[in-house]
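Please find one structure pasted underneath; my questions will follow.
And then chain A:
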Amino acid sequence: GGSTTTPTSSGAPAAGGATGEFNGALTAVVNPSDKKGGILKLANAGDWDSLDPGDTYYGYSWNFIRLYGRSLVMFKSAPGKTGNELTPDLAEGLGTPSDDAKTWTYKLKAGVKFEDGTPVTSKDVKYGVERSFDKEVFPDGYTYFNDFLNWPKDYKGAYKSPDANTDSAIETPDDQTIVFHLKQPLSNFDYFAQLPATIPVPKAKDTGAKYKEHVIATGPYKFDKNEIGKGFTLVRNDQWDPATDPNRKALPDGYDVATNVNADDIDNRVLAGDLDVDVTGTGVQPAALGRILPDPAVKAGTDNPTGTRLWYTSINGNVPPLDNLECRKAVEYAADKTALQTAWGGEFAGGQIATSLLPPSIPGHEDFNTWVPGADNKGDVTKAKEALTACGQPNGFETNISYRAERPKEKAAAEALQQSLGRVGIKLTLKPFPQTDYFALYAGKPGYAKDNKLGLAMNGWQSDWPDGFGFLQQIVDSRVIRETGGSSNVSVRDPEVDKLIDQAMEQTDPNSRNGIWTQIDKKVMDDAYILPNVWAKALLVRSKNATNVFVNDAYGMYDYLGMGVK
Partner candidate 1 sequence: MSFLELKDLQVHFPTDDGLVKSVDGLSFALERGKTLGIVGESGSGKSVTSLGILGLHKGGRAKLGGEIWLDGEELVGASAEHVRTLRGKKMAMIFQDPLSAMHPFYTVGSQIIEAYRIHNDVSKKVARKHAIDMLGRVGIPQPDRRVDSYPHEFSGGMRQRAMIAMALSCDPELLIADEPTTALDVTVQAQILDLMRDLQRDFNAALIIITHDLGVVAELADDILVMYGGKCIEYGTAEDIFERPEHPYTWGLLGSMPRLDRDRTERLLPIKGSPPSLINVPAGCAFHPRCTFEDRTGGKASTEVPQLVETEGGHLVRCHLPRDTRRSIWETEIKPSLEAS
Partner candidate 2 sequence: MSEPLLSVEGLEKHFPVTKGLLQRQVAAVKAVDGISFDVVKGETLGLVGESGCGKTTTGRLITRLIEPTGGKIRFEGNDITHMSQGRMRPLRRDVQMIFQDPYSSLNPRHTVGAIVGAPFRIQGIKTEHGTKKAVQDILELVGLNPEHYNRYPHEFSGGQRQRIGIARTLALKPKLIIADEPVSALDVSIQAQVVNLLEDLQSELDLTYLVIAHDLSVVRHISDRVAVMYLGKIVELADRKSLYESPMHPYTNALLSAVPIPDPKGRAQRERIRLQGDVPSPLNPPPACRFHTRCWKAQEICKTIEPPLETLATGHQVACHFPENAPATPEPAATTA
Partner candidate 3 sequence: MTAPLDVPGSDFEATPEAVLAGQGDIKAIQGRSLGQIAWMRLKRDKVALAGGLVVIFLILVAIFAPLIAGAFGQDPTQFNSDLIDPTTLVPKGGTGIGADHLFGVEPVNGRDIFSRVVYGARISLLIAFLATLLSVVIGTLLGVTAGYFGGIVDSIISKAMDVFLAFPILVFAIALAGVVPDSAFGLTGDTLRVSLLIFIIGFFSWPYIGRIIRGQTLSLREREFVDAARSLGARGPYIIFREMLPNLIAPILIYATLLIPTNVIFEASLSFLGVGVRPPTPTWGGMLADAVRFYTVPHFLFFPGMAIFITVLAFNLFGDGLRDALDPKAR
């Protein structure tokens, strides 16, 4: 059974702990400093999905976007659990609910300006949300506002319905006030208000899909050069007024970001101090593990936070014989979870063996293990065989497992499953698909998955924010499944689960609410629609040159707002 302990540095106070030790930045600031100046050098082995606040959906991007964009509310820039707390940013305070939490009102601070000097008004915030509605222009983004605000019927977003009256969804009674109207009560809308979509966008400067090439800054930094595919630089935004902004220290003079850099090289350079941060915050490459873990001195310069990400395998009940619970159970039992853990990167770089959905750091997490894969976590062949017999497939069956071709870890995990399920006669064929189309065309398209017998699909989900809703809703609610493809929930179809989700959303009492999320977690596991693999962990390397380094729990990686350069 997986223990839930969040790795923390055991006891040792980090006050003034300039040297740092393993996991030192999880709970304290390493290398604290107030020195301004210098350029922080970041690198990304891949590329941003988009720099546009209306379109970006990567955790690291939300972490990073705070440098140039200010949303209504934000996560505190602080180490440890504090990072999970919301604090007003553009708004003067957290949201004020009314109408049974169906209406939320925010007051904007005065004196906030765009990089060109024009003052930010509530209209700009409203426009930012409205434009993000258009998922044809912004295919990458989340759909929370689309789904929950009370939009007029047939509303198509700022571009296609420019003249629509959207007051039913968002009202701006004056330039400093913005009011959100929801279709249903939502007890913690403040999490919505921290989404990058609430970063104001000046309508006059909006260039639609091209806005990402030059986002108009409200934060302390603005774009200087931006070469898509190669990198960009941020410089100080002289229109940013620190007086309006207690959250940001804005230490460096600028940021130099390179994209599409060799991942191993990033590790080496960060370890060598030539580079300050691997911006994706997903941890080092496997090759670096062997250099870091065995060497205590090197290991001391790293942190190993548990994120809010679950790597899992969807078990598609639409694909026979997996429509039979017993057959799904066989998969759960037969899976060798230690092999999966290794495949995902091992204890440090991969994660902690997961027994349920909700990661330990998310309220509502409870320790339970519905289908124990043997005492050693290497799979329980006997029970799996029993389940197979009960399912009417005593000799096993054949099905396919999909994964994203570009992701070696998913491939390794799929191979590990293929290997361990093979022991009980479940023969898996590996089906790699390009990641861009993985959900839109293949694994996330129910028709395709069914026709092509994608019984299993490698999958991963990171909480959009640290609560049960933010984690579970998008992956277990059967109503988010779209026949046209693109759904992140590809397997869980249980009306009872849907009902429970509705209850949880309305529940204003946090404790009862978290109880319901636990219940949902258990129910899904009982259905055996999901085979949890690991709760992801990342081995992060602190740069020698970076100051003020700490892990922000909300993002599960270093906080880019706080960091400075020596």
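How were these picked? Simply put, all candidates are chains of the complex that A comes from, given by their letters.
Criterion: contacts are C-beta pairs under 8 Å (C-beta built on N, C-alpha and C of every residue); 3 or more make two chains touch, one makes a residue touch a chain; residues count from 1.
The structure presented is a predicted model; accordingly, all values stated were derived computationally and were not measured.
K.L.:
If you had to name the candidate from 1, 2 or 3 that touches chain A in this complex, which would it be?
P.N.:
Result: candidate 3 touches chain A.
K.L.:
Would you mind writing out the residues of chain A in touch with candidate 3 in their complex?
P.N.:
Its residues touching candidate 3 are 264, 285-291, 293-294, 336, 338-339, 341-343, 345-349, 378, 405-406, 408, 411-412, 415-416, 418-420, 429-432, 434, 452.
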